[in-house]
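Got a structure for you, questions after.
For this view, one protein chain was removed and the others were kept in their places.
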Amino acid sequence: MNQPKPWWQQPGYSISIALVMLILLGGAVSAVYLTQSVPEQPIAFPHDRHVGMGASCAYCHPGTAWGPTAGLPGIDKCWGCHQQVQKKSPELDKLADYVARNEPIPWVPVAIQPDFVHFNHQPHVSAGLTCETCHGDLSQMTVAQPQPRQNMGWCLDCHQKMAPEQWTKLSDCATCHY
Amino acid sequence: MSNTISRRDFLKLAGVGAAVSAVLTGCGPMARYIVRRPYTNMPEYNQAGLSTYYASTCRECPAGCGIIVRTKEGRAITIEGNPQHPVNRGRLCSRGVTAQQGLYNPDRVRNPAFQARADASRARSITWDEAVGVVQNALGSQPDQVAFLLGMAPDHLFDLVSELTSITGAPPPIRYNALSTFEGRATLVEAAAQTFNQSALPYFDLANAEVTFAFGANLLENYLSPVAYNRAYGEFRRGRLTRRGYLVVFEPRQSLTGGNADEWIPIRPGSEAILAAALNRLVAEARGIPASPAFSAVTLAAAAAASGVSEEKLRSLADLFASAVHPLAIPGGGALAQADGLVTARLVLNLNALVQNLGQPGGVFLAASTPTASDFAAVKDLVQRMADSKVKVLFVHGANPLFELPQSLGFVEALAKVPLVISFASFPDETALASDYILPDHTPLESFGYQRVLAGSNRPAQSSIQPVVAPLYDTRATADVLIAAARGLGGAFIDGLPYRDEVDFIQQKIVPLIGAGGFYTAPEVLTFWTRWLQYGGWWTPEAGLDAPQSAAAPEAAISFAAPLALEEDKQFYLIAFPNHFGDGSGANRPWLQELPDWMTTVTWNSWVEIHPKTADELGLHDDDVVRISTPYGSVEASVYRYPAIRPDTIAGQGHTALGRWAEGRGCNPAQLLPVSVNAAGDLTFGTVVASITPTGKRRPLARVESKEGIYGKH
Amino acid sequence: MAEKEAPQKWGLVVDLDRCTGCNACIAACSMENNIPFTGEDDVAYGRAMYWLYNKREWVGEYPEIKPAFQPVMCQQCGNAPCEPVCPVFASVHSEEEQINLAVYNRCVGTRYCANNCPYHARQFNYYDYDLPEPMNSYLNPDVSVRRRGMMEKCTFCVQRIVRGRQKASAEGREVQDGEIQPACVQACPSGALVFGDVSNPETHASRMARDQRRYQLLEELGTLPRVTYLKGGGRYGG
Partner (left out) sequence: MAAESKLMQATKPAEHAEDDPKEHLMLDPRPREEMNRMVMEAMTTTTRRYWIWLISLGLGAAILLFGAWGYMIAEGIGVAGVNRPVFWGVFIVTFVFWIGISHAGTFVSAILRVFKAEFRRPFTRAAELMTTFGLAAGALYPLIHLGRVWVFYWMVPYPNARWLWPNFRSPLVWDFLAITTYLLSSTIYLYLPLVPDLAMARDRTKGWRHAIYKVLALGWRGTEAEWYRLRKAINIFAFAIIPVMFSVHTIVSWDFAVGQVAGWHSTIFGPYFIVGAILSGVAAVVTILFILRNTMKHFDYFIRMEHFDALGKLLLVFSMAWAYFFFNEYLISWYGGDTAVRRVIDMHATGPDSWLWYTMLICNVVIPWLTLWNKTIRRTPWAMFIITLLINVGMYAERYMIIPATLGHQRFPFDWGMYSPRIEIPIALGTLCLFMFLYMAAARLIPLVPVWEVQEGQIAHSMRTVGKAQMPSVTELEE
């Protein structure tokens, strides 16, 4: 009898391992694609340029100060500046088209919570958190990019570090889920 | 290929797998499939994620409760009571809180249409310009051939139509709603006019009363202003530190009010008048007041014999009433829907006069608003005119006569003789489907208006209605349609109706309120209008209603009709009663259908209540379908063995149209009702003699209670 | 045997003497909390989704018969039987609010909690109950819409509690008595329901909960309910 091959080189085993790996990999790729890739926006909005010019986040997303959602600017707000600041750019032409048609811009949200998570910006902003803490450094992005691994453990981790004395409240399920 | 995977590669892949699974186990939502549209022009008061609140008025029944609607991103989310409103003080009933299911009902009429009386081959959608043209032509026809039938239409629309008809000289609009019949509203007004010499609805201060006798008045369900009376009931029971209120209810079938009473006196239907007379006499004797000669002929024995209540019981009840500090007697509902209902109402009001509680805390006041509802006699008259082909155009708004009116009245046949029927219904109800045109009005949560508080407020009040959401569909306010059409006719209409549109009309109508001593005022109408919308209406800061100055007891001796005789075990008194669907228009609210009936916990269906003893004698079991026949018609319904009803009485509640949740459900007791009226013109539905035939079918009722647990049956 | 004590916070008082059994609480609760209606067949089969039901029992015999109404909702037990049995902490005690939570998104649907609830206050989503367009417009975005296979129950309108607390803290003040009201309490026409912080002896709810008519539902089970009932009836002049 020949020296038998090691077990992982025998066809049955290797095929099953390959299958398992393929499934895992497929799941991983689709998961990354579905949650971590940057969605295509109707207008490739250059956050970096706006932030770079010194626009504060709350100018366009003012809801953070008093409400749960930051809010998206309507075309009025965009046009408020851009009808003065006329610059040739295909993206700005798109904006002009929306304004001309008086249509809302169908933004695709990037930082969004599932329906069963009731996130409220206001307490976080009141607690002194900056936007970059969660949304990343927008001065380095054009369109907003999803931040990796923003999951429940990430929330809890921060809650524990930032306000250990309020852990009872901040780890309570009903703080976010109801 | 796999053979080439080295151990090293394997570990690498495993590492990827681990990273991936970390993503998978805590992955976020799939953001890329959600598109978010900001407002093109976001109103400055509206912030995504935050609620906006609008004050308005509930129009699920005519009571006029103040509501506050919480909206988010232009959607009406929840309806809450207006805490400042004098009728409901922040409280609401089940119909009020489910009103969004009317607004967002998928079966709404979405655009004006030539309905062609359900002739699908000719039916088509029309534009509003065409629609206004149709209305204009209709209004231009000979005035005495135009009729308006309004039901739950808001007060401003009623006022507008009244003005319109007064200009043309057409008969005034008829405002009829099944609820007003079930309350005995016309009888109450007439009794108040005869007793207090003032034509107004009485307001009963239940909250401050100590002993309350209710004669058929279903205070807690559908009586004039149910939320106000519910609120008062709470105070009546536990609002004072001293004494708990004591409630006695006289009615043959235990209603929710009877169920909450300390004593429920199951009297024979039709014996209310003699019973009230006997109590009058006993109370007068106990208080040492000379009794009116009208009661001299009444003997206790006769009252006891007629009503089935023992003489001792009557005596002790009279003593209880006479010796109480704040006694109160309330007539209403089935007690007034008798041939001698007006007498009953007068006698019960007179009981209050005997114990001198008029204008006292816990006594009787007169509501501030002028009653505008028509009685059943007026409807009968209209149907007669229609049947005689004297009506060429019929406008219907807020009413569903095909459903609400007794079948024996012949409305169907009469309607066929009207060449042009225009319905302003928001929902495809029976009448709308049988009309020529449906010109849908906005639903109440989309419209402007005002509503005079019916009888539930201890102060003069007018409630404002404003849209809380933009109209969902291509509907138009009926007031706008009428104003546009009428002004289009020119002539007298231009001067008679000097209004641009509905809002202009309302603003002109509220001008008198500016200086009327409300809790706010304003220098000019537009500021006043803003506040009026913001507060949900107008009312005075202090409670205060007119009290009746004097009371006139009946003078002449009254002769009492004996209650209808029954053939033992064959015939029964039939009592029709409304439940939380009100006049039936609530039936297309699925949550109202899902709500259990108060007493029987039955949902989604109609039933007939039979005392278990009677049911045993007839060999009827729960859920057996029986046919109930009266001289006027018959319906089929499932049996509910109801332990709180007189054994010689049965009671019963359906729709053939009105959308997916109402269609084909239950039966319509209006098919069983007579068309006779009492002296005040109210329908005498109180005693109808019915017979029961088992059909051999079974249709289980969807009840929330466990039949096994409650009644011990499997 | 010392009665087990547990910290308290929110409490509900139901005055059965005021309660008329009008069911406005059920309707208000359903509209606030996106509770689906199930239809005739499912109601008949015991699948109505009321978070709060009105237990109507008959007292006495004709003609001295009357219904005894009792609104029963989740009693938010301090020692809740539903909590230890859930394998995944979907039924869990809120240490902050001292109520029992039903964490919908964590629920795997064993329905053990529902069996173990002596009040039968928990409901199960037997299907996905989709509302036809445009009726879904009235769904309250503050409350998750539950999918099939999850348990749900009365939460004391925790969304209103959280909203009220956040509002108060944003304004730098404590929550006032009566500021936070669940939908049922807000609607109740006769004022039979009173809600408040029962850890504070001065609130309206605390004062009512000490009434001599007080009792708790199945208190012999030691569940330490946070809902207090005040007996109805009583005598004239009493």
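Should a chain be cited, it is by its letter among A, B and C, assigned in written order, with residues numbered from 1 in that chain.
Operating definition for what follows: contacts are C-beta pairs under 8 Å (C-beta built on N, C-alpha and C of every residue); 3 or more make two chains touch, one makes a residue touch a chain.
Worth saying up front: this structure is predicted, and the values here are computed from it rather than measured.
Visitor: Looking beyond the chains shown, say which of C:Arg148, C:Arg173 or C:Arg210 touches the absent one.
Guide: C:Arg148
Visitor: Taking the full complex into account, find the residue in C:Cys86, C:Leu131, C:Val145 or C:Val227 that is in contact with the omitted chain.
Guide: C:Cys86
Visitor: Tell me which stretches of chain C touch the chain missing from the display.
Guide: 42, 45-48, 55-57, 72, 81, 84-89, 106-112, 114-116, 118-120, 123-128, 148-151, 218, 221
Visitor: Can you list where chain A touches the absent chain?
Guide: Considering the whole complex, chain A reaches the absent chain at 149, 151-154, 156.
Visitor: Can you list, in ascending order, the chain B residues touching the missing chain?
Guide: Answer for chain B: residues 22, 25-26, 705-706, 708-710, 714 touch the chain left out.
Just so it is clear, only the chains that are shown with their structure count from here on.
Visitor: Which chain's C-alpha centroid is most distant from that of chain C?
Guide: A
Visitor: Suppose each chain is reduced to the average of its Cα coordinates; what separation in Å results between chain A and chain B?
Guide: 51
Visitor: For chain A versus chain C, what separation do you get between their C-alpha means, in angstrom?
Guide: So the centroids are 36 Å from each other.
Visitor: Measuring centre to centre with CA averages, how many angstrom lie between chain B and chain C?
Guide: So the centroids are 29 Å from each other.
Visitor: When you check chain A against every other chain, which residues touch at least two of them?
Guide: Counting only residues that touch two or more other chains, chain A contributes 66, 114.
Visitor: Which positions in chain C are in touch with at least two other chains?
Guide: none
Visitor: Where on chain A is chain B touching in the complex?
Guide: Contact set of chain A toward chain B: 8-9, 11, 14-15, 17-18, 21, 24-25, 27-28, 31-32, 34-37, 39, 63, 66-69, 71-76, 102-114, 146, 148-154.
Visitor: For chain C, which residues count as touching chain A in their complex?
Guide: The touching residues are 89, 92, 94-97, 99, 101, 103-106, 142-145, 155, 158-159, 161-162, 166, 169-170.
Visitor: Touching chain C in the complex: which residues of chain B?
Guide: Per the stated touch rule, the residues are 72, 75-81, 88, 90-98, 100-101, 103-106, 211, 220-221, 226-227, 230-231, 233-235, 237-238, 243-244, 246, 254, 256, 258-262, 264-266, 472, 580, 590-596, 598-599, 601, 603-605, 611, 613, 643-644, 647, 665, 700-705, 710.
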